[in-house]
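One protein chain is absent from this view; the other protein chains keep their places.
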Amino acid sequence: MMAGNELYVATGLIVILIGFATVLVKRNLLKIVIGFSLIDSGTNLLIVALGFYPGRTAPIVNNPDMLANRASLLVNTAKVVDPVPQALVLTAIVIGVGVTALMLAYVVRLYATGKTLDVRQFGRMKW
Amino acid sequence: MPLGIKIAWSFLGVLVAIAYGLVIAGIIRKVMARIQGRIGPPVWQQFIDLGKVIFQRTATRHGWMFYLAPIFRAGGGIGLYLLIPVVIGVPALSNFSFNGDLLLVMYFIFFGSLGMALGAADSGHPHSPIGISRGLSQMTAYELPFALAMVALAAQVHSFSIHDIIMAQQGGILHWNLFANPLAAIAAFIAFLGMNMYAPFNIVGAPQEIPVGPPTEYNSIFLSLMMSGRAILAVAKIVLYMDLFLGGAHSILAAFVKTIIIYFWSVFVGAVFPRFRTEQAVRFFLGWPTVAGIAGVLLVLIR
Partner (left out) sequence: MVNPILLIGVPLAVAFLLPLVDMLGRRTARAVHLLTLAFELFVAGEWLVQFLHGAAAVNIITGGWAPPIGINLRLGPLEAALVCLAALTGIGSALYLAHHEEVGSLRGLVIQLLLVTGAIGLIMTRDVFNTFVFLEISGIGTYSIVIFGKERSALEAGFKYIALGGAASTFFLLGVAFLYKITGTLNLDDMIHKLPMAVVAGTGTVLLLLMVGIMSELKLFPLNGPAIDLYDGVEPGVMALIVGTTVNALFFVFWKISALYTGPAWAAMFASVGMTTFLVCNVLAIRQTRVRRMLGYSSSAQIGLLVFLVPFVKSGEVALSAIALLLVNHTFAKAGLLWLAGTHGGEKIKEWKGAFSDSLALRIALATFVLAMTGLPPFPGFWGKWQALVGLAQHGHGWWIGAVLVGSLFEFVYYFGWLKEALTPAETVPRGAVGSPLSEVFGSLLYAGLAIALGAKVLMQVWGGFKTPAIFLGAAGFVLLFIRALPERFKAALTLVAVAWVAWGVFAGARACPLWDIRGFFLVMVLFGAFVISVAGLGIPAERGSFWGLFLILVGSIIGILYSSSLLGFFAGWELMTWSSYLLVSQGRHGPKAGYLYMLFAAAAGLLVLGGMMVAESAGVTTLAALVSLSGGVALAAWGLLAVGFAVKVASWGAHIWAPGAYAESPDLFTPFLSGVISKIPIFGLAAVVARIAAPSVATAISSISVAHILGWVGGLTAFGMTLLAVFQEDMKKLLAYSSVGQVGYVVLAMALLTPLGWTAALYYAVNHFLFKGLLFLAIAGVIYRTGVRTFADTGGLIKRMPLSFIAVLIGIIALAGVPPLSGFAGKWLLYEALMDKGWLFLTAFMMLASVMAFLYCFRLIHSIFLGQLKDKDRNVREAPWPLLLAELLMVIPILALSVRPQLLIEPLQHLVTGVFGVPGVRFASAATMTTHFGYFNAAAMMALVVVLFLVLLFILLTVGPKPTKVKQLDIVYAAEVPPSPEELQYAWAFYRPYERAFAPLLKARVTAFWHGVVDVVEGVAEAGRRFYTGNAQTYVLYSVLFILVLAAFGLAR
């Protein structure tokens, strides 16, 4: 790991672990969904942190200094953070929202059928 | 020897064998009676009985299988006799043994029994199948020691040919298989008791149980054929044993003496023992006689 982003990486990992702990320990369906949201957020944070270089700015060209070569409009890569992880995270966030929404939809439907939010009540199909 | 003369000799031989069979059956009745303290019938009583059934004025029959069965029975006995050489060195009395070896003889024994069983069962009398069931059960049981003994002999001589087996026994009484392979002989002679169906193995026609057994419904000429068949079958078997264990015979007299001796073995045993139940008989044969047979085979293997 490059120096400077340990804090963010560690935070991301911790959030992911908290999320997994929630998913594995909490019996309430809603809390489990929250756990998955934590996992998503932690993952996103972690990915962004992976592409982060201390002292660099966002990969958006808003002043000419950031261009390495005015003629060809190429970005000076030494001045910006890696843009790819950020693009990935954007997509991942969108997907995460979709999946969370679907999970919540399931919770609603499950509650309608079982009048309970206890995950243990939804294990009739087994073996 | 031309075939015609051979047939004539064989025909004569068959008649003599039947007569001999009837006589020894008569002797047995006499011996049994004396042992039991009775006077008993004369030795020729069997001839009288045979004449009686032949000349009965009426005869009844059931189905056609019932009708044909006595032919199988008599044919089986005669055929068996004809397959066994009686006196060695005399072509006239070697019969038709060129047809096949010991295996053929062993299997042809069943021919008559099978025929009789079918005919008797066709009569519809319940005693017939009961008797047959018992008889077959016992037959399979003594077959094991018998087969072991036969295998031992054949392995010893390296041939299934009866002639070869006789020839291997020449040159003195100790060359007889009776002494050359006593274990096989023990197995075979115990099996012989079962074959002859005297006590303790008289379970097929067991008196007081199923009075006559399979041939209950037979009468008249049918019964006469059955009796003749049975008589010659008995002779054929003792001749076979003589050939296999007592070195065969070089003369008619020797054959007569040796066969009588063999036959009386089963008579004397029969006189002193009560009857087995079927399952007891079966278990008996599969016990020590079989062990003796196995030992007999091992004896050959070790040599």
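The chains carry the letters A and B, assigned in the order they are written, with residues numbered from 1 in each.
Heads up, the rule we're going with is that a residue touches a chain if its C-beta (ideal position, glycine included) is under 8 Å from a C-beta of that chain, and two chains touch if they have at least 3 such contacts.
If you're wondering where the values come from, they're calculated on a predicted model, not measured in any experiment.
From the options B:Gln46, B:Thr259 or B:Thr278, the residue with contact to the unseen chain in the full assembly is B:Thr278.
In the complete complex, the hidden chain is touched by one of B:Val31, B:Val90, B:Leu144 or B:Val257, namely B:Leu144. Remark: the omitted chain is touched by one listed residue; of B:Ala19, B:Met65 or B:Ala92 this is B:Met65. Residue B:Phe108 is the one among B:Phe108, B:Trp176, B:Phe245 or B:Tyr263 that touches the chain not shown.
Chain B meets the missing chain through residues 54-65, 67-68, 70-71, 74-75, 78-79, 82, 96, 98-104, 106-108, 110-111, 114, 117-118, 121-126, 129-130, 132-134, 136-137, 139-141, 143-144, 147-148, 150-152, 154-155, 158-161, 216-217, 220-222, 224-225, 277-280, 282-283, 286, 293-294, 297, 300-301.
Hidden from this view is one chain, which touches chain A at 16, 20, 23-25, 29, 32, 36, 39-40, 43, 46-47, 50-51, 84-85, 88, 91-92, 95, 98-99, 102-103, 105-107, 109-110, 113-114, 119-120, 122-127.
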